[in-house]
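Omission of a single protein chain aside, the complex is shown with its protein chains in their original locations.
Up next, chain A:
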Amino acid sequence: MSETDRLRDLLEQAAPENPDVDPTSRAAAVARRGRHARVRDRVLVAAAAVAVATAVTIPFVTSDRGDETSYPTTTPPVAVEPCPAGPVDPATLGPVAGLGEVVAVRACPAQGTGEALPAEPLTGAGAQAFAEDVAALPGYQLPSFCMVATVMPEPWALQVQTADGELLTLGSSMRTCSSVQVDGVDRGVDGVVAAFAGNLAGVPDELACPQDDADAPAIWNASFDPATATAGILCVADDGGAWVSQAVLTTDEVAGVKDDMATNLRQALGGACDQPVETPRLLVLADDAGDQAAYVDLGCGEGFTSARGTWVPGSGTLNGLTG
């Protein structure tokens, strides 16, 4: 048996035949997550629109469920309350009546061992989106895999701060196969934690060159639409193989790249590029939601390769950036 045949055989043995979740439940779960994300996106977009509508004293936006929510024209800075002095004991937490108007959410230490949630707090629109996401979670039903799986405790606690200064605490000793009661409805703990982490991940970081090997940047992103790009950075590989910034694109340069990609980004990929590369380049584009995609030029004269295809920049598109 050849080496690669042996590897194929081992991989086949190692992969379980069947998952715990049946396809019907999986499709339903994905659709449910998609609807929740859509609600969150609308809230974020609405909040962003309100932020720039300074001429209107009290704008109103309509949520997915038809109820009206008002946003102030300017968002005062939120003083995020500190966590309790000691770790939260999830066993002492009870049902939460309702989250109401949330201005901040932060993870606090919980009794027990487990990976800590991000310490960075959610504020403003992100905090309100968290509340919307939790409210949108359906009544919890124990998944079938929880009947047979051995799930290790992994405690967590979230301190929710409302506009009137009230502090509410959500938490559990588990991150799956359990629920917490919010507004009279049992909500899956995985959904609540994901609502926190997901909205936190949606807060765009400052665009920077990725910290990966030069030949394997970690932000291939097939679903990224370059037409949505609002920021970009051009990186080059240094002698050690790390990406370093060469230029941050201006708004006009991003617009130029988008226009050029609309014409010159082809689905076909370039051919093999086996020649040694001295200075590969990496263009990173990002959208307002913080989603990013990579376009790599390995120096073989075939343009920038991405998860969506190859982009051969038109004449002058990257002039001034590349020198």
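The definition used in the following text is that a contact is a pair of C-beta atoms (placed from the backbone, for glycine too) under 8 Å apart; a residue touches a chain by one contact, two chains touch by 3 or more; residues count from 1.
Convention: contacts and distances are computed from a predicted model.
**Student:** Considering the UniProt annotation of the chain absent from this complex, which name among "Polysulfide reductase NrfD", "Glycerol 3-phosphate dehydrogenase (Quinone) subunit B", "Branched-chain amino acid ABC transporter permease" or "SigE family RNA polymerase sigma factor" applies?
**Tutor:** "SigE family RNA polymerase sigma factor"
**Student:** Among A:78, A:163, A:197 or A:248, which residue is in contact with the omitted chain in the full complex?
**Tutor:** Considering the complete complex, A:197 is the one touching the chain left out.
**Student:** With respect to the chain omitted from the figure, which of A:30, A:79, A:244 or A:262 is a touching residue?
**Tutor:** For the chain that is not drawn, the touching residue is A:30.
**Student:** Could you pull out which residues of chain A are in touch with the chain that's been left out?
**Tutor:** 1-8, 10-21, 23-24, 26-27, 29-31, 33-34, 37-38, 145, 148-150, 152, 176, 197, 201, 212-213, 215-216, 218-223, 225, 269-274, 292, 294, 296, 298, 300, 302, 305-308
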